[in-house]
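Got a structure for you, questions after.
Incomplete set of chains, arranged as in the complex.
As written, the chain order gives the labels A and B, with residue 1 at the start of each chain.
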Amino acid sequence: MTIGLYTGTFDPMTKGHLDIIQRASQLFETLYVGIFQNDHKQPLLTSQERKALLETLLATFDNVEVIVHEADLTVNVAKKLGVTALVRSVRNAQDLAYESEMVYFNRQMTGIETVLLLATPDLQYINSTRIKELAQFGVDVSRWVPDLVKAALEKKFEQK
Amino acid sequence: MTIGLYTGTFDPMTKGHLDIIQRASQLFETLYVGIFQNDHKQPLLTSQERKALLETLLATFDNVEVIVHEADLTVNVAKKLGVTALVRSVRNAQDLAYESEMVYFNRQMTGIETVLLLATPDLQYINSTRIKELAQFGVDVSRWVPDLVKAALEKKFEQK
């Protein structure tokens, strides 16, 4: 049985993330989507809010399971879950340089494999940081995130 | 059941190819290794010689099957075999740019996925063209190709 792990901050989840998850779910019998808790950065959405969003949005994927993982090396999380391969999305040469380093250390430490998926061309520039910035300026972000995420962002920025 | 397809000219097979096949064989239930017949380039080894070498070298991999495919689009071969994803190795930004184009067309034509594996750092510069060039100059290529391949190359260059 093959098991995949796709991790990210998902703050917030975008249509780019959704595309990778949908594609990766076809490559593995089980795909874990791991929400990474980064203590250094203050996220906009709490990990519980992000978990709730992902679980709702991924409800129709039978073999996808959402997990939240504490600050730990991804490979340690992967080992505990019996993961066959990590899944990463690459868009360009900069991503490749970054992933190359991660793949090297992950393989050296645990032998764990990483599978790279190329971002779909018309989704490749979508990223959570830009989405938050644009939402904050009042831009309608529905082209780049699921409606549920758009609503969650609007609610957040209203509260602020 | 997931099925992978890794194609190449394998003229000749290198330790880089072997590494990718070994790693890809763990990601899929069945992995096809497809020897591509390129009519435009005159190969050094015939497709039958290459098939024999690959079958011998991959004999211990239970879920790997070697095929020779005629001049046809890779996606057509993949469709006939019911392939889940193509497997490609990337080493650097140039490779990524090339694969990006292939992935785009393959997904547009058939929806077929491509999984990219990063070349192992100390194998990343090995390529068949350089190996043939060095073998022709009498360089011992055993660091970069399996012994069986080295013997096949030496025999070829003796005949010439």
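The criterion applied here is as follows: a residue touches a chain if its C-beta (ideal position, glycine included) is under 8 Å from a C-beta of that chain, and two chains touch if they have at least 3 such contacts.
The structure displayed is predicted, hence computed values, not measured ones.
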Please report the number of identical subunits in the complete assembly described by this file, where 2 are shown.
6
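Methods note: only the chains that are shown with their structure count from here on.
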With touch defined as at the start, can you tell me which chain A residues reach chain B in the complex?
2, 23, 26-29, 84-85, 90, 92-93, 96-97, 99-100, 103-104, 107, 113-118, 120-121
